[in-house]
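Got a structure for you, written out below as structure tokens; questions coming shortly.
With one protein chain withheld, the remaining protein chains of the complex are depicted in position.
Here the chain labels run A and B in written order, and each chain numbers its own residues starting at 1.
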Amino acid sequence: MLVTLTTDFGASGRYVAQLKGVLYSRAPGVTVVDLSHGIAPQDIAAAARLLEAAATYWPAWTVHLAVVDPGVGTDRAIVAIEALGQRFVGPDNGLFGWLVGRVEGCVALSRERLALAGDSSTFHGRDLMAPAVAMLLKGSPLSELGTPHPALRTLPDGVAPQVDSEQIEGHIVEIDRYGNLITDIYQRLLGDAPRDERLRVLIGEHETYGLWRTYGEHPPQTLFALVGSDGFVEVALVNGSAAEMLLARVGDTVRLDWRDREV
Amino acid sequence: MLVTLTTDFGASGRYVAQLKGVLYSRAPGVTVVDLSHGIAPQDIAAAARLLEAAATYWPAWTVHLAVVDPGVGTDRAIVAIEALGQRFVGPDNGLFGWLVGRVEGCVALSRERLALAGDSSTFHGRDLMAPAVAMLLKGSPLSELGTPHPALRTLPDGVAPQVDSEQIEGHIVEIDRYGNLITDIYQRLLGDAPRDERLRVLIGEHETYGLWRTYGEHPPQTLFALVGSDGFVEVALVNGSAAEMLLARVGDTVRLDWRDREV
Partner (left out) sequence: MLVTLTTDFGASGRYVAQLKGVLYSRAPGVTVVDLSHGIAPQDIAAAARLLEAAATYWPAWTVHLAVVDPGVGTDRAIVAIEALGQRFVGPDNGLFGWLVGRVEGCVALSRERLALAGDSSTFHGRDLMAPAVAMLLKGSPLSELGTPHPALRTLPDGVAPQVDSEQIEGHIVEIDRYGNLITDIYQRLLGDAPRDERLRVLIGEHETYGLWRTYGEHPPQTLFALVGSDGFVEVALVNGSAAEMLLARVGDTVRLDWRDREV
């Protein structure tokens, strides 16, 4: 029985310590593994990217619990999902938008069925989501946890990459220590797009063609794009810093298109 | 078999790596879970608060090992405690003062019985406490680990909250990212105190009345107090920063009283 945790609870440790206590109490024998508690406060998109990159590497039926929840106290649903042979629990606020179209089952957790003591709690991760995770681990089907939840929320355009028929518009979300530009465009979004030089990659007024799998085989100071080993499109400069060359910053737009082009 | 760890060992990792190695070696099959290794150096009070907030969420008989030990090398006792259905191991320096009055058993570890190789060690967490934890996990009663230890040390007043018959004086110990003022007054200290408007909360020259359970249901810019979801009294400002409004800082006094007041 495996559970992963992804939260923005950060450093103090009290919230994570309580959450884990409940999981170990309600699901004896469970193994709880931290994916990250260092998600920036309320950065739903960053948590979604981490889950997207990691989930399918985990054993079948692992439960991924994600608590990045700026809407606590509002009426946003808390959901349990079956998708990709994995299970997910967390608020329906865009965290799981990348699963849309691949969901095998999804329910909104019912406070009544999960036997919460009233409505007073301000820590749904501990008092509602963790008990739901424990029920899943003990074999409860989704239908015991709540009622069908037909449509997951996606991240708004401008936050999530926007995918059109022959174009994807994403963003730089991280600049690594080598000056490589990491985008939020996960390889799955590429679909049938060509990987060769018919694909154009635009960063501001700069462009490069094709997606590569490794950092090798380009002359020094060449700008090129690749699918990084964690599955996201990156832009790099051979023996240099793409960030410095392009004066690029986190948040800048990166566009891939493959319209009207021949090789 | 569950063990939690709370230390001020910080980033380098060598001390934690050795400590865990000893636990896994001496108690095969154990699950070791980090509560925090980021306690500020020698901040006994912060470690005590973390344990107070988290311990009772863990399964019965979990062993909580805490190593924040500025007195290493002095003759402070190292203790093993049964309380609240949990077990605790660490130096008797105030870490466990919040358990006073609720202790079911407590011994000072005996170096002789734990078969330490001489007095030379400067790392009691690894060489004395971890072996004691392993013995507890294997079923040893407290009496095999040492000799009765009648009185646990408490944190000094001015560090720990001071509880009188109709007053509690605590401190701001953390200001969160919303400007909420987190105090060291755990809900248990409130005892029979009224939670309604007979209870006055003073922060410097400001005051508010009553303790609430959630952030909702107050007009904007209202100052109010609540019991946070991790169990500590907090002071918050609706749609604003209590820290900015009150010019409050970590260390400032927060007083609760319920004398001479009618509603």
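Just so we're on the same page, a contact is a pair of C-beta atoms (placed from the backbone, for glycine too) under 8 Å apart; a residue touches a chain by one contact, two chains touch by 3 or more.
The shown structure was predicted, so the numbers you read here are calculated from the model rather than taken from an experiment.
Per the touch definition above, the residue from A:V22, A:L35 or A:V201 contacting the chain not shown is A:L35. Checked against the full complex, the one of B:H64, B:R126, B:H149 or B:H171 touching the unshown chain is B:R126.
Residues of chain A in contact with the chain left out of this view: 2, 4, 31, 33, 35-36, 38, 49-50, 53-59, 62, 174, 177, 213-216, 228-230.
Interface residues of chain B facing the missing partner chain: 11-18, 20-22, 24-25, 28, 31-32, 41, 73, 120-123, 126.
Operating definition for what follows: only the chains that are shown with their structure count from here on.
Chain geometry summary: the mean Cα position of chain A and that of chain B are 34 Å apart.
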